[in-house]
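A quick write-up on the structure given underneath.
Only one protein chain is missing; all other protein chains are in place.
Let's turn to chain A:
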Amino acid sequence: MVTISSNLLFAAFILYLVATVFYGGSIKAKKDPNETKKTNKWGSIAVFLTIIGFISQLGYFITRWIAAGHAPVSNMFEFTTFFGMALVGAFIVIYFIYRSTLLGLFTMPIAILVIAYASMFTRDVTPLIPALQSYWLSIHVTTAAIGEAILAISFAAGLIYLVKAIDQTKSNKRTFWLEIVMFALVVVLGFVVVSTAFSAIGYQEKFTWVDKHGNEANLEYTMPALTGPHEGKLLTSDGFKPLVEMPALINAKKLNTVIWSFLAGFVLYGAIRLILRKRIAAALKPMVKNIKLDFVDEISYRSVLIGFPVFTLGALIFAMIWAQEAWSRFWGWDPKEVWALITWLFYAAFLHLRLSKGWHGEKSAWLAVIGFVIIMFNLVAVNLVIAGLHSYAGS
């Protein structure tokens, strides 16, 4: 069952990749700039592939649920993949409201990155600790992820807006920050590439080290250690000797992974720049030629409007109901809870700024970007670094 499940996920992943190519084609093939309502052949195929991929991933989800005996949203791999699936689902829904294949061209790569990122974590079926043994686990986590996914669509639309609206002939703050966003996406790709590469060759090296309480412990790296652990002794004979040793306060292994991801990100980004001979955002600009600014602005705003209630329900209300049952208090200022609150406050501020100060267009698009950064921080940093009750921990 688990094998079938993995295969379905893999199939979905490939389908999404192919669909993205078709989305690209659908933009290029558009002849009449005023013809925005009808999708051309390329676009139809792209949407069709997306839907098939989504169904395949749904198959992964259901079969894994059966295999594990609980909803597969209980560890980093499962939750992140689900988020990727929700992103595709949210796109399909928004597509049928606004019929924009360009949105697909921007959303699908993000979904693909998310799923690829998820697959870097251990894919074992994990047992549930008592606190997680509740049907509220599936209700809370899925609703929250769906809400976040819909909110993330506003990021994709905001990105389109920025790519179109920002003048790439002059370098300034706006072109710089937009390029930083692009670079960040490349770094995620970098992480996927190095993780895959090192695990493909089965890289491993072992250390003993001394933690901040002075206890000796074992540690296993799966990438060559650039940053070694505190008072670390390399046990693997042909292992890579760390360049610097970290103090005990810092998690040297995680930092090492981050550094490798950035290195790979820089190399990839450099290569892309060499090929394109301009900023990524500048290279994307011809793609967005035919879209109207206020149209993408509305898609972006609309996704926040649709996503905000779903997010509130899943990440705050259902979370509180469950917390009341599991931990006897509906609110406990656990880091994960606080970050849900932060996300929620942020989007509340977003809505108010739009309503009262008329922050439409570019300002709103930047806010959509920041919102996505917060959601990603929530998913990655809060789970992996700021450990709390909810932490899926792991390494």
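Here is the rule we go by: a contact is a pair of C-beta atoms (placed from the backbone, for glycine too) under 8 Å apart; a residue touches a chain by one contact, two chains touch by 3 or more; residues count from 1.
Here is the rule we use: contacts and distances are computed from a predicted model.
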One chain is missing here; what is its name in UniProt, given the choices "Proton-translocating NADH-quinone oxidoreductase chain M", "Nitrate reductase", "Phosphoribosylformylglycinamidine synthase subunit PurL" or "Cytochrome c biogenesis protein"?
"Cytochrome c biogenesis protein"
Looking beyond the chains shown, say which of A:58, A:92, A:272 or A:353 touches the absent one.
A:353
Among A:264, A:306, A:365 or A:379, the residue in touch with the chain that has been omitted:
A:306
Across A:139, A:226 or A:341, the one contacting the chain not displayed is A:341
Extract the touching residues of chain A with respect to the undisplayed chain.
2, 67-69, 98, 122, 124-127, 129-131, 133-134, 212, 249, 292-295, 298, 301-302, 305-306, 308-309, 312-313, 317, 320, 324-330, 332-335, 338-339, 341-342, 345-346, 348-349, 352-353, 355-357, 382, 386, 388
